[in-house]
Structures are given as structure tokens and as C-alpha cells.
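My structure is below; once you've seen it, I'll send some questions.
Of the protein chains in this complex, all but one are displayed in their positions.
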Amino acid sequence: MVFTVSLFMVIQYFVPLDSWAWMYQYLIDWTIIIGVFALLLGIWSLLRVNWGKISRRSENWGYAVITLVGLFVMLIFGFFPGGGNLNNYVYEHFFFYILVPIQATMFSLLAFFIASAAFRAFRARSVLATLLLIAGLVIMIRFVPMGPLSEPISDLASWILKVPNLAAKRAIIIGIGLGAVATALKIMLGIERAYLGRD
Amino acid sequence: MSKTKMTAWVVFAFVIIAFAVSVALKGALVTVGAFLTLFIFSFLYKDNPYYKFAEHLFVGVSAAYWMCMGFWGTMVPNLFGKLYPPMVGGVLPALKDNPAEPFMIIPLILGILLLMRLAPNAGWISRWALAFIVGTTAGLNLVRYLRSDFIQQINNTTFSLYISSAAGFDFGQTMSNIVIFIGVLCGLIYFFFSKEHKGAFGAGARVGIIVLMVTFGASFGYTVMARISLLVGRMQFLFGDWLGMIK
Amino acid sequence: MNIFDRMVALDRRWVFLFLFVVVALAYFFRSQFSVGVVTTGEVESIYNFIENAQPGEKILVSFDYDPSSLAELHPMSRAIMLHCFRKGVKVVTVTLSQYGAGMVEEITREVSAEASELYGREIVYGEDYCFIGYRPYPAFVILGMGENFRVFFPRDYYDTPLDEIPIMHRVRNYDDLKGVIAITSGTTSDMWIIYGNARYNMPLSLGVTGVMATDYYPYLGNALFGLIGGWKGAAEYEKLVKQEADANEGMPAQVVAHLTIVLFIVIGNLGYLMTERKKKITV
Partner (left out) sequence: MKYILPGFLVALLLLMALSVTAIAQEQDETVGEDVDTLMQPIEQEPPPKPVITAGEDRPNDNGHKLTIYWDYPQEATGKIDYFEVYRAESPDGEFKLRGTSPSNYFEYFDIGDSDENAEDYLENDKDLYYKVVAVVEDGPSSESDVAGPYHAVGQWFHTGKVPVMIAVIIFAMFTIYFIQSARKGKDLFVRPLAGIEAVDEAIGRATEMGKPILYVLGIGTAADIATIASFTILGRVAKKVAEYQTDLIVPCYDAIVMSVAQDVVKSAYLEAGRPDQYSDDQVFFVTNAQFAYVAGVNGIMVRDLPATNFYLGYFAAESLILAETGNSIGAIQIAGTDQVTQIPFFVVACDYTLIGEELYAASAYLGRDPLLLGSLKAEDWGKAIFMVLLAFGVLAVAFGWEGFREIVRVNL
């Protein structure tokens, strides 16, 4: 199964004919649809875990109730009154006034964490750590106006971004490319089978 | 009543009053958004009931949100709509007269096989669906990565080490190109697994890791800007949209 | 515990608090102080590119982002378009982002109105700029435009045939333009490099988000003639065209945030080095 479909995907890359493109589109569509079926499994797991917490009255079980209430309110309004579209008041407002602000705020926590990570980890412990530190500092102080020093710092920052950055990223990408290809081959040949749940 | 419990109740009362005042002054919707924002920020101090509330609500609502999106966005038009178009005629009239595509029965079967894992002793059946998904993408990845991460990279790195510009021999550019060339080679040496990092090979790997570290430091430093922008965006929401203190 | 030990073991919540207060203050009082933005070569080269263009020359600006990245990319789009209108450079706009069309329409309308006011001449659709619309599959659109704009865009966004738009007259593909500036928030930037520049060799520069910028620096000087990264890049461009606005207003917050982080790194290292030295003495 794995070998057949994966071989097809490899070969279709080289064949520009309609019939092949058509098959390719089908395969892609199918994987997406199967993915949605899997979401049901996810919801099931979520219910199971939270219901477990509630019925055991384990610590913080009250919050499990909140999760389930949020889930059901959203599901009910998402499925029933919509009539095929999701433009109903509750669904949209839950999205805009609950999901969007929390999401944006979680994302903005990064501003704080990037500062604390820099504070904690940018220490001159070893040669490598010092290099990391210096490169990071150069890029950061390029923001700060520093009179006559600004020019050389900004030049150095550009150089770091243009030269070592290019070399390192390219080396990593080639490594990843080869590793990915090797893994794909191992899957095709049936050597890598962990994804099937056994070794 | 212990002191910590007292404090907790005082805080709770304060939050409720503030919430009520805000609803009265600014309207319910923006208040909900603003309080949830503050609840999440409170995690920076430490875990607390308000963060827990926002977190659990977020998890439940988002899971349902994606389930609904998946259902109406994928299942209805791409599965039911293709399998038996009249069925979705009510919601998606545009699809009603399309011819049925019997092949779409395959993902339906594979999807149901996947759900079979909930039944005891039938879990192995779901592996067919997994094999299908993984196999498809493995094939796709094989060619895609070879093209973009291997062949394309050779093409990109093949440049002249010696650069001369209108002003004659360009020393800086030539040096930079040599550094790139050596950097890529040493970076690759670092990733060799089956050879011990010793002698000249070890020196190469050492240069490789140095180049990597400089890059990581630079990327980290550069990202600060983007993350601060996000924070400023949230402040705009809190102080501008909610409190109306800044325009 | 002496002062240096404290510097090493400072609770990260102090870092959080300090950062929050400082950024909030800088944002509140952003109009009170201005920061001297240092312009960089990669932004200057885009500025010079347009500055050296003859009036009447044409460039393509591709807005490949959607409203979610608007805050970060909109300032640079505005600055570039204003610059073009000031120089009389004609702008052909397109979007390769699914949700971009409405946004581009809005931006172009706003900026052209602003430019009309600033430069005291009417900026006319079709004469000074045009918007040819959106098509899916960016790689193919980029390749297609390299052949002929009419392949994917026989008509512009407002359904006027391309040949009836004055600026598109005698413009077939990238060869008839002075260059391409793509302002992107995703993978289309790679596609512009691979399918656009590598294949058709037109002058190309990118405007990208702050997170993406480091990935594109390596292309400077070969595939790209210029690069604008995030707010900083936009602020530089605003400064160059002397139209300081949104991006420059965000700069005080950026500068103090960066300073704060640098300060904490210095504190941490100072503490670390001093405690290390002491350890060596006692052992």
C-alpha cells in the first residue's frame, strides 16, 4: 500500500499528463478528507480525558467543565443553525472575541520570553556561547542609534546576515533535505514503520 | 479563613467589579476580549485560576472551531458534495448538478477504517488509512526535497569565488564568497554521522558549528523586532481599543 | 548573596515587568521623542532604484500578504508607493494572496489619495497606477507574467482589458518594467526568487516580515537588489522618503525594547563573569 501510493507520487512528478494530474488531485483530496475523520478521534479523546477528570473529581475538575462547555456551545452553533454556513452570531462572536484575542496574546507572550531567554542564555560560558551572544548583540544594537558607531555596526550586522547566515542555513537545509529523502525512502521500502505503531 | 484565601477572594471580587464596570462603559464584546488578554498575561507572573479559565475555554472552543471548519469546509463540499451532489444541494446549491464521483467512496471507507480504532480489537484496521496518508506524502516529499533542498542548492552555491566589479578586483565580496563556500562545506562536515570528528575533519566540523552558532545568535537577535511588534499590537488593543487612552 | 549573585539569579519576572512598562511608556509617548533610524544599504538600494528611475518608467509591486500581516507590511507598501508617485514612476500592482485583493484595493486608493494631496497633482488610476488583480497558484502566475501579463490577467481587477489601460500599453512582461518589488508574508517570496528572478532575470527586491528577513539576506546582491525587513526596514524607507508615519511611530518602542534586552544581557554577563572570577579565587 505504502509502496504503491508513494511510487505513484514520485512518478507523477515527472509526468505532466492530465490523467496523472487528475489522480494526483484525488489522492491529495483523499488525505485531507481522512484528516477530518481523524478530528473525530481527537474530539473523542478530548471528551474522554475531560470526562474522566470530572467523574473522578480530580484536581481542577471544574476547569474540565469549562473546556466541555466551550466545546459544546461552539459545536452546537457550528452545526445546527448555520444551515451550511458558519455565519451565525454565536459562532462568529466566539471566534472574534474569544479565540482571536487569546491567540494574539499567547503569541505576544513571545516578546517576554524572548527577553527572558536572552537574559538567561546569552552568557559567555564557552567559546560557542560567546559567539552566539556576540552575534545576537550585534543584530540587536543595530536598532539603537549610537552616533558614529552606528554605521560599522549596521555593516557588520548586514555581513553576518548575508554571509555566515547563508552558509549555515544552506548546510542545514541540505542536511534536512537528505535526511528527509532518506526517511521517505525508508518509508517506501518499509524499513521505517514506527508510524504504524510498531517498530 | 486563611490569608491567601482572603486575598484570592478579594482579587476575585475586584475582577468581577472591574468586569461589570467595563461591560457598562465599553460594551460586553471588547471587555471579554480585554479580560481574556489580561488573563493570559497573568501567566507571566504565575499559574493562576484566571489563566486556567482562559486556557481551558480556549482549548474547548478552538477544538470545536476546527471541527466545524473541517466539516463544512472539507467534508461537505469535497466528500458528500462529490459522492452524491443532491445531498448538499440545500446548503451548496452550486454543487447540486455536478456529476457524482464514485471514487470518493475510497476516502469515506478509509476514514471509517480510521474510526475503527475506537472499537476494541479492530485497531489494526486503522493502519490502512495511516499507511495511505504517510505513503502519499512520503512519495511527494522524496521528489520535493531532492529538488528544492539538494539540486537547487547546488545551483545556488555554484558561484564565482573571485569577484571583480567596475572598480576592479572586489576584495570584500571575494572574501565573503570564500567564507560562504567554506562555511557550507564545514557545516556539512558537522552533519556527517559516520565519521569521527577528529583531526582535519574535526577542525572542519568545529568551524561548521561556529558558523551555525553565529547564525543562530543573529536569527535570535533579528526576531526580537517581530515579537515586540506583537506586544505593541496587544498594547494597542488594551490601551487603545479597550481603555481608549491612546488613539 | 551579594549583588553579582543577584544579577545572575534575577527572577525573570522582573525582566517581564520591566519590559512591559518600558514598551508601554515608549508607546504612549511615541510622539514625544523620535529616534534616529540608521538606514541600511539593503533599503537604500531600493530607494535609489526608484529615485534613479525616469518619470514614466514602470515597476510592478506585488502585495502578497493578507490582512493578518497588514500591520507589519502596510507601512513599507505605503512608503514605496508614495515614493513612486512622487517620482512619477508608474506602479502596476498585483496580489498573489488569496485574501489580498480587497486589501490592495484599499491601500492603493488610500495612498493615491494621500499622494494627490501631498504632491499637488491628481494621481489617476490607469495613468499612474493600476491593479491587475489576484490569481491562485503563485508559482504559475509568476511564470505566466514572465511570458505575458495577459496570460493570467487579460483584464484588470475592475474588468478593463489590459490594452485599454494606458500604463499597460506596450507592456508585455517583466522586460518592459524597470523592476519588481514583492511585499510578501509567506512562501511567495521564494517563488519570486526561483521562478521570477532565476528564470526571467528581472531586477527583484523583497519586502518581508521581521521573522522572514534573515532567510532572505543571503540573496542580496545576487537574486535581490534590495530587502526591507519588518518595521525597521519600513521605518528606514519612511525616513528616506521623508514621510515618517506608522513604522517610525513604532520605533521608540522597538528601540527601548532592544535596549532593555541588551541591558539585561549585560547585567547577566557581568554578574556571571564576576561570580565566576570569585569562584576561581576561592577554589
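The letters A, B and C name the chains in turn, as written, and every chain counts its residues from 1.
Quick note on the criterion: a contact is a pair of C-beta atoms (placed from the backbone, for glycine too) under 8 Å apart; a residue touches a chain by one contact, two chains touch by 3 or more.
Values in this document were obtained by computation on a predicted structure and should not be read as measured data.
From the options A:I76, A:M146 or A:I172, the residue with contact to the chain not on display is A:I172. When you scan A:L39, A:L75 or A:L161 for touch with the missing chain, the hit is A:L39.
When the missing chain is restored to the complex, the residue among C:V8, C:L60, C:V211 or C:I261 that touches it is C:V211. Contact with the omitted chain, checked across A:V10, A:M23, A:I54 or A:A124, is made by A:V10. In the full complex, subunit B touches the hidden chain at residues 40, 43, 46-47, 51-52, 54-56, 58-63, 65-66, 114, 117, 123, 126, 130, 133-134, 136-138, 141-143, 146-147, 150-155, 157-162, 181, 184-185, 188, 191-197, 212-213, 215-217, 219-220, 223. Residues of subunit C in contact with the chain left out of this view: 12, 139, 143-144, 147-148, 150-151, 154, 161-163, 169-172, 176, 195, 211, 214-215.
Residues of subunit A in contact with the chain left out of this view: 10, 13-18, 21, 31, 34-35, 38-43, 45-46, 48-49, 52, 59-60, 99, 102-103, 106-107, 109-110, 113-114, 116-118, 120-122, 132, 169, 172-176, 178-187, 189, 191-192, 194-199.
The definition used in the following text is that only the chains that are shown with their structure count from here on.
Between the interfaces A-C and A-B, more contacting C-beta pairs are found at A-B.
Subunit A and subunit C have centres, each the mean of its CA atoms, that are 24 Å apart.
In subunit C, 16, 20, 23, 213-214, 221, 232, 254, 257-258, 261 are the positions where the chain touches two or more neighbouring chains simultaneously.
Annotation for subunit A: residues touching 2 or more other chains are 111-112, 114-115, 118, 133, 136-137, 140, 143, 157, 161-162, 165-166, 169-170. Listed in rising order, the residues of subunit A touching subunit C in the complex are 111-112, 114-116, 118-120, 122-125, 133, 136-137, 140-145, 150-151, 154-155, 157-158, 161-162, 165-166, 169-170. The touching residues of subunit A, when paired with subunit B in their complex, are 1-10, 13, 26-44, 46, 60, 63-64, 66-75, 78-79, 82-86, 91, 93-112, 114-115, 118, 127-129, 131-140, 143, 157, 159-178, 180-181, 183-185, 187-188, 195-197. Of all the residues in subunit B, the ones that touch subunit C in their complex are 44-45, 152, 159, 173, 218-219, 222-226, 228-229, 231-233, 235-236, 239, 245-246.
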